[in-house]
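Quick one: the structure is below, questions incoming.
All protein chains of the complex are present and in place, except for one that has been dropped.
Here is chain A:
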């Protein structure tokens, strides 16, 4: 097994997801199956190979610094669950 139950819990936290205790085994098995398949990549000699982030690279896409129309405040907030006074409202972040 590549991922332990403890690691599943850690990844779930990093992913901001919950995995219920009774799901850990199933989720772990599926992720382990997939990662075992990825071992195929260990057969490849990658010495001195540069990584490709974008297949069609473009560099320094610049434009003049001229203001363009942008999304008005009310449109930016129209899908928010709890807008207030023109802002997104979130639960308290800093604890007492």
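What we mean here is this: a contact is a pair of C-beta atoms (placed from the backbone, for glycine too) under 8 Å apart; a residue touches a chain by one contact, two chains touch by 3 or more; residues count from 1.
Throughout what follows, contacts and distances are computed from a predicted model.
Per its UniProt entry, the chain excluded from the display bears the name "Glutamyl-tRNA(Gln) amidotransferase subunit A", taken from "FAD binding domain-containing protein", "ABC transporter permease", "Thiosulfate oxidation carrier protein SoxY" or "Glutamyl-tRNA(Gln) amidotransferase subunit A".
In the full complex, chain A contacts the hidden chain through residues 3, 7-8, 11-18, 27, 30-31, 33-35, 37-38, 40-44, 46, 49-56, 58, 61, 63, 71, 75-76, 78-82, 88, 90-93, 95.
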